[in-house]
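The complex appears here without one of its protein chains, the remainder shown in place.
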Amino acid sequence: MRALRKLRPEAGFVLEEVPIPEIGPTDVLIHVEKAGVCGTDQHIYSWDKWAQARVKPPLVIGHEFMGTVAAVGSAVRSVAAGERVSAEGHIADLTCVLCRTGQAHICERVEIIGVDRDGAFADYIAMPEYNVWKLDPAIPDEFAAIFDPLGNAVHTVMAAGVSTKSVVITGVGSIGLMAIPVARAAGAASVYAIDVNPAKLELAKRLGADETFDARTPGLVDEIKRRTNGDGVDVLLEMSGSGSAIDSGLQMVRNGGTAALLGIPSDSININLAERIIFKGLTVLGINGRKMFETWYQTQALVKSGRVDLRPIITHVLPFEQFDRAFELMRSGEAAKIVLDLKGDIAS
Amino acid sequence: MRALRKLRPEAGFVLEEVPIPEIGPTDVLIHVEKAGVCGTDQHIYSWDKWAQARVKPPLVIGHEFMGTVAAVGSAVRSVAAGERVSAEGHIADLTCVLCRTGQAHICERVEIIGVDRDGAFADYIAMPEYNVWKLDPAIPDEFAAIFDPLGNAVHTVMAAGVSTKSVVITGVGSIGLMAIPVARAAGAASVYAIDVNPAKLELAKRLGADETFDARTPGLVDEIKRRTNGDGVDVLLEMSGSGSAIDSGLQMVRNGGTAALLGIPSDSININLAERIIFKGLTVLGINGRKMFETWYQTQALVKSGRVDLRPIITHVLPFEQFDRAFELMRSGEAAKIVLDLKGDIAS
Amino acid sequence: MRALRKLRPEAGFVLEEVPIPEIGPTDVLIHVEKAGVCGTDQHIYSWDKWAQARVKPPLVIGHEFMGTVAAVGSAVRSVAAGERVSAEGHIADLTCVLCRTGQAHICERVEIIGVDRDGAFADYIAMPEYNVWKLDPAIPDEFAAIFDPLGNAVHTVMAAGVSTKSVVITGVGSIGLMAIPVARAAGAASVYAIDVNPAKLELAKRLGADETFDARTPGLVDEIKRRTNGDGVDVLLEMSGSGSAIDSGLQMVRNGGTAALLGIPSDSININLAERIIFKGLTVLGINGRKMFETWYQTQALVKSGRVDLRPIITHVLPFEQFDRAFELMRSGEAAKIVLDLKGDIAS
Partner (left out) sequence: MRALRKLRPEAGFVLEEVPIPEIGPTDVLIHVEKAGVCGTDQHIYSWDKWAQARVKPPLVIGHEFMGTVAAVGSAVRSVAAGERVSAEGHIADLTCVLCRTGQAHICERVEIIGVDRDGAFADYIAMPEYNVWKLDPAIPDEFAAIFDPLGNAVHTVMAAGVSTKSVVITGVGSIGLMAIPVARAAGAASVYAIDVNPAKLELAKRLGADETFDARTPGLVDEIKRRTNGDGVDVLLEMSGSGSAIDSGLQMVRNGGTAALLGIPSDSININLAERIIFKGLTVLGINGRKMFETWYQTQALVKSGRVDLRPIITHVLPFEQFDRAFELMRSGEAAKIVLDLKGDIAS
């Protein structure tokens, strides 16, 4: 089968033929049809510091995908060949206290496909039955292919709790953009989006943000407070990982409000804990992955309700072979979300 | 001033001249402009068993209203003459453990205006400063006049938690009808409305219900389950007070779901607690009044967001003098919500 | 191996030799050492209406136990032969929305060992790996054998939330008795126990109840209110299943309080929902089984902390062969909790 692999500790990927993965008794073999390209893939492609520390080549990349079940192991009961599926890419040990109490998404021994073990940019991927998610017929393929990042947005929004609340989103990369219709559909009364990229802010507006702001606007904290009766917003969804966005975002939240942190700062940052968190009585939530499978059910409900339309975000659907172009579009900032089509151009 | 009063223990009200109420140092005198007519008023008008047991004539009726502050007591700081206001009609003692821990709405010594003390169907009403709610300029008068029942709907919806959830509403009288746009705006993924009145079900559809059902449909529990993957809905909002609606509503909820009970059964009812609640692991919430003032802030946020439009529910706005017609419209089931206009026809 | 079986649809059990159960790739074979006798076993023994409707002979009885792993299936990873274990007796399908969102204990397709499939009153039992609970060395065998009912008590207490709260327990059968030290260790500020059996009430006192009351005491609701500043208790733990206990228990709870229902009424009961639940703004929780495995971790933490001592409750440890005497002791009300010892008297 074809697989897009990081072969050596250097920039770039190689598309080559490799054997179809074998499956054990509790595994499911999935024929990949569509796969989303993530910023994480970009990090591995360009072989940055984080990738060098984490990734061990050779490795098949990719963790966002949907496809059709090709075969199942002898002990698999919940899914059958021919069924249309996506899958949770965090493979947890399922035996620790976290896995046994509904927190498998933060299992200490979690392995991520396409990062720690072979991933989804290939014609086939083997997944544990536990991780497979059967797709509702009402979910379009392109949306199903990006349930992973959409799930990040849903997890963040639902952990913060936005029903009837005012919300600031700092950072509207693809997950931040998804968080806009998700927050609105989940009940947010108002959504303000902040970024430095005018094209992304324009897109944020189209996706339902009430107002958008350039992060470098002087007096932006006060601007936000003015729109919220001087109090500040109820909820911050931090999706940039930028130290200055975190600092100003925390200032925008009202006393007693909630800040959900999804964006990953690349280094330690300096925080005035007393002024930003303690005196204000804030609740700060670290968000990682997606709850298995509460987030997946919520994501499905939101998409099926018709209130989360991802089409404006999926700026490109490219044939698998054009992966280099995909990474170039990502690098240039031209694309919001790119989906690779693995099925359209092969004789399957 | 004019006041609509229950004068004697018998059916009917009398509109007559009475002195303007006096206010103490912590009270606010409000010039009433618009007032909503509630089923409770109808009970007192027709002098049914409940009214006979609870109401002590003579009494000014009415508890849903908005108006303008006419005067304030010497110790009042938070509101001033000329300001546009509504008010919470549950007057709590503010000294008990419930009032001191954010649960004043269920204070054991609560008094309700228009039921236990003089109410709002009058040119002026005196209210404690604590109960007065300053109106945002963006809230239209008619909506402001019915923040009390709208608050019941919001309290029920927010207590249950509907974000990304499937919801059944049993009973679409005026509060049940309001609960439909409220639930949608608060994030419900789907809303099913059930009643026996075809006109109300028609209105429910216009207000955003995904589907509506006659409560007498055979196999209705199974119908609802079919729409929710065989599991049942996540949330029941019970707004009928009917024993059979409660019983079938509880059957429609999935295991582990939530039932919020607002409708008041007139008698004890028979429940199979084991099958309906215990084995299913349900959470059942008794809902009373509105949280002071969390519900009011939520209600304001929902209306200001433009996502809760009550206009289809307010079927009639009548001059104050036509109160008898209002109660006749209520009795006949012709009206959903009636608002009395006290200002339009007086020389103030 | 020996197994205690319901052979025919009639009263009594038969201890006889049967083959050791076979295990599949994901199963664990456990050598049973100690097993608790439950009221449910008593229902099956006496072959009452409930048992006749639910149980299909022949069947090995028993669902509370501990023992040692004798063998594991080929795909089992988390447990090995020789390890000391107990197990969750609710076998869920692990594929439905409830199982996939942390609510396997209320899976609609749950099967209970000793009720719906062969149970633990036998030298060996086969359990799915998912259900096996590895025992901490600090947990004594007798306590480990009754983690199932202890878990019911812990689930009820933790769902209600008792930290700094006042608590009434209605019904101090063995689970109600366990709930007393559990509630105290979990932070209850005061615990009142109510029953009709003086011996059980005496035991309740020894286990840490602040006060105990005969359920038939006139004016008992007022007695409880007097002890809680006239307000009523914060939390009701209903463990009797009696209609009158439920009604008076709900009256004892303060407005805004919580009632957790574990006791199973044998029939429908009559409730004044308006007065008991709705006007009071109560939260009523149906409790079933134990959360997998949050309850088990909580139970372990409580027992390890040394603050939950079950020794006064385990009134008898009997050799397996004396099962008839066990059921006679249960029937007569002489015993609180009986543990059968399967290991002490066999050549294993």
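Read from first to last, the chains carry the letters A, B and C; within each, the first residue is number 1.
The rule we apply is simple: a residue touches a chain if its C-beta (ideal position, glycine included) is under 8 Å from a C-beta of that chain, and two chains touch if they have at least 3 such contacts.
These numbers were taken from a predicted model, which means no experiment stands behind them.
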Request  = May I ask which residue of C:Val115, C:Ile139 or C:Val162 touches the chain that does not appear here?
outcome  = C:Val162
Key: Selected residue (touches chain absent from view) among A:Ser78, A:Asn288 or A:Gln322   = A:Asn288
Task = For the chain that's not shown, point to the residue among A:Leu4, A:Leu261 or A:Val339 touching it.
result = A:Leu261
Message = Which parts of chain C face the unshown chain closely enough to count as touching?
response = 154, 158, 161-166, 185-187, 189-190, 298, 301-302, 304-305, 307
Remark   = Where chain B meets the left-out chain, the residues are 24-26, 74-75, 77-78, 94-95, 97, 100-102, 292-294, 296-297
Query = List the chain A residues touching the unshown chain?
reply = 96-98, 103, 105-108, 229, 231, 241, 246, 254-256, 261-262, 264-274, 277-288
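One rule holds in what follows: only the chains that are shown with their structure count from here on.
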Key: Chains linked by the largest number of contacting C-beta pairs   = B-C
Query = Same or different for chain A and chain B, when you check if over half of the residue numbers at their contact belong to both copies?
reply = same
Key: Distance from chain B to chain A - Cα centre to Cα centre, in angstrom   = 41
Ask   = When the centre of a chain is set as the mean of its C-alpha atoms, what distance in Å lies between chain B and chain C?
value = 42
Key: Touching two or more other chains - residue numbers and ranges from chain B   = none
